[in-house]
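The other protein chains are all here in position, but one chain of the complex has been omitted.
For clarity, chains are labelled A, B and C in written order, and residue numbers in each chain start from 1.
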């Protein structure tokens, strides 16, 4: 696959200068996810009111930038908004490049539209979002149905 | 493979009118052999002086005729003669149709020359001979080295 | 539309060859089927253009291979009515699929003395020996359904055979010797009422009839690529996802793990958990193409064609003197696999004479010795049909049997 659309400036920026990185206390839910094929790892912590979302991880530019964007986009929102954004991001990622992203909803995350055309990288982009969802569930907040993500 | 040479008159005769068939007492060694691919079975009994060789079995024309011929050919001979004939028969069967049989040594068994061209049937022809060899060994008589027969 | 067998045959290169100077009459499809050009071409194209290892690479070849492999999984899932492709585990053959369940489910259920596993006398060795070994390892008891004189599963002992001790029931869906198609609804229902799990050996049914796991009543089914127009080296286990998700791994190694340290390993979810090492990639893709081929004809049409051929063959064989059929004598509840005895002639000799005439049948115990024992014979001759079989070929078989009787008169 050509690189067009994969390494958007926004993604590289978030990768090189991640926002909100580092695990912080206090938190209400934490989840650690691993991508078994490539070894990428992420830990996400959330407070039940989403006033903070902190994370740390090892991984490629896509997964790391995705975590940074998630932090920016979801922190401080309420559960309903978060559920909507979460669903929009998952739909975008699973759309094989056929889904038109809504910048009003997704903000910087629209930069990931190109990733959806790289099946091997979709999992990278989704990794922080899946870990976030689990962490939220452990904090007692349901942010929407689990998508079927193939390992 | 065409049938030329497989179903010789002699073989069909021995099959339809087997010589010396049926298990008899007394005996000094007995062996039961099975061909796992086709289910053919044979039991052979020998007295240590080879004054009798008796057998019973279930199987195709080739294996049954071979037992009948073996009975005719080996009964009443001494161990050395038997070892020679045994070896000649095994060599013939494993020769892929390239070995010229010696009628003075093999008698009716020369009719099996054609069988050697049918790899799937060589085991049928050899079955009684292998059982005989084991039975002789159990009677305390060694009639030659075991050939490598593929199951 | 009638089934155009001539057009089907044109897709199978091997069917135009000769054997011993006669046109090939291939009546051994229950042993292994022939493969259409379409399947061979897809595999060749894969190997020549898209070969890479799966699930391991981000590169283009690896991504193409992975997509094709997973697409095949999806096609095969749909073919047997599975709604979730992840319920399809690729193995090397049916036999591995059954062994996988015997090992993994045996551990999952912690089988122990007092527990019972139920099979039948009609099974292929591949659905007998894995359970014998499981019982040896665990101390569980193996029990089995008998077979009636007309070759049907004998359900008369159902109530005593399936009881509160029963943990696993594994039965053949269509017998590879008798041709019997088992309606296992009553057995499966009773098994379920005692919480036992049900496996069906569909090695002979999936190739020949529409099979839908949603209505079959089974928890697991096994089938094998080479009997359904696909290549050798590929088999399939379908299992209910919740069950697979609870079961421990069987074969272990690359690609089935979540994370590995020297001290401890955790495992990937199904199907990856059960696909250790590099899978038969081109073979899975070939099987996907076989399923495309069968779908294009329609499994109903394939089955109908075989029913027609079977009816014809049953009539023709009934007229050959000295032929005794094992198994159902009418086409109801049976498939196109006819095993028989020729009076006074050993099956080996029957097969040999037929082969001299280009007619390829299987002779022997058909990996089902207990069936032979049940009918008191050491071996049988078997003619088995598929979508490319013609009535002319049945006639050639009958002429061949006349020849057999002449040689051994």
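Rule of thumb we're sticking to: a residue touches a chain if its C-beta (ideal position, glycine included) is under 8 Å from a C-beta of that chain, and two chains touch if they have at least 3 such contacts.
Everything numeric here is computed off the predicted structure, so don't read it as measured data.
Visitor: Let's see if you follow the contact definition: name the visible chains touching the chain that is missing.
Guide: A, B, C
Visitor: For the chain that's not shown, point to the residue among C:95, C:180, C:307 or C:389 touching it.
Guide: C:95
Visitor: For the chain that's not shown, point to the residue among C:130, C:270 or C:336 touching it.
Guide: Reading the full complex, the residue touching the unseen chain is C:130.
Visitor: Residue by residue, what part of chain C touches the chain that was omitted?
Guide: So the residues of chain C touching the missing chain come out as 13-14, 17, 19-20, 24, 26, 28, 31-32, 34-35, 40, 44, 47-53, 56-62, 92-96, 98-99, 121, 124-130, 132-133, 142, 144, 224, 226, 231-235, 249, 251-257, 259-262, 264-265, 276-283, 348, 351-352, 354-355, 360-364, 367, 369-370, 373.
Visitor: By the contact criterion defined above, which parts of chain A meet the unshown chain? Give residue numbers in ascending order.
Guide: Contact residues on chain A toward the absent chain are 1-3, 6-7, 12, 37-41, 58-62, 64, 118, 121, 124.
Visitor: At which residues does chain B meet the chain that is not included here?
Guide: Interface residues of chain B facing the absent chain: 1, 34, 36-38, 118-121, 150-151.
Basically, only the chains that are shown with their structure count from here on.
Visitor: When you draw the chains as points and link the ones that touch, which shape shows up: line, ring, star, complete, or other?
Guide: If you draw each chain as a dot and join those that touch, you get an open line.
Visitor: Given the two chain pairs A-C and B-C, which is bridged by the higher number of C-beta pairs in contact?
Guide: Greater number of contacting C-beta pairs: B-C.
Visitor: Provide the C-alpha centroid distance between chain A and chain B, rounded to the nearest whole angstrom.
Guide: Measuring from centre to centre gives 76 Å for this pair.
Visitor: So what's the Cα centroid distance for chain A and chain C, whole Å?
Guide: One centre to the other, that is 45 Å.
Visitor: Starting from the mean Cα coordinates of chain B and chain C, work out the distance between those two points in Å.
Guide: About 37 Å, centre to centre.
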